[in-house]
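Contents: one structure, followed by commentary.
All protein chains but one are shown in place.
Entry: subunit A
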Amino acid sequence: MKEFFVKLSHDKVGIMGFTGIFLVVIIGLFSPWIAPYSPEKMFTSHVMEGPSSQFLFGTDEFGRDILSRIILGTQVSLKVGLISVGIGASMGLLFGLISGYFQGKVDSIIMRVMDVLFAFPDILLALAIVAVLGPSLSNTMIAIGIVFTPVFTRTVRAAVISVKESEYITSAVAIGVSPVKIIMKHITPNILAPFIVQISLALSGAILTEAALSFLGLGIQPPNPSWGGMLDASRTYMEFAPWTILFPAAAIVFTIFCFNLFGDSLRDILDPKMRKS
């Protein structure tokens, strides 16, 4: 852990990503206190006003403060990102471990199901799942979680297969350790590096997918603030009120960018080939 932070501190791009994420998380955690106004409060005399000292990012078609809505939207985006990646990662870990360790028939069945899920474009699959479950915050998270399961399953399975061939696993079997213990104590800790990198990259993907779903009207339902939903609402006014679309889009780009930078630097740090021992 200490070694990790030392290495991160030498990676400028990684620090940028990490700082950005830190900022976004702080904003998300304390959004009700940071936001200057309530995100649902309508200033009827200030409809569609450009940025001013009273409304830093301007107001939307109902006279709501865009800055406050973006700040509250941070919370939604992070929540969806974390929970849906949590769902996808834990299912992927489970299936990947089973698939990689036992191989044979179980492996074939699990991997064929994952191949089918993989065959759909992410957004189409998420749309289909939300359409079946009905649009709501929790269903959005479940849908995105399912969409991300195959990537995690493949990552984990590949790592398990390579670790399983190591001599220390054979020697653990030769000592008499049971399969469950071998999976839990020897295989899982040894595959964590690629798994964690995958999580950091999937987080940005999940936030983006949520924005896309909300944009299409199947994600977070209005009047709850969400970045994708704001893009959708301001689509029609973007020619004469560009601030309504510019700032939510900038929030999405900034967050995704930070997560990707951090994910890349994480991959370099955790890559055993780059490690000096």
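Just so it is clear, a contact is a pair of C-beta atoms (placed from the backbone, for glycine too) under 8 Å apart; a residue touches a chain by one contact, two chains touch by 3 or more; residues count from 1.
Here is the rule we go by: contacts and distances are computed from a predicted model.
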| item | value |
| --- | --- |
| Omitted chain, identified by the protein name its UniProt record gives, among "Zn-dependent protease", "HmuY protein", "Sulfite dehydrogenase (Cytochrome) subunit SorA apoprotein" or "ABC transporter ATP-binding protein" | "ABC transporter ATP-binding protein" |
| Residue of A:Thr19, A:Ser38, A:Ser138 or A:Thr170 touching the missing chain in the full complex | A:Thr170 |
| Residues of subunit A (touch criterion as defined above) contacting the omitted chain | 103-104, 166-168, 170-178, 186, 189-190, 277 |
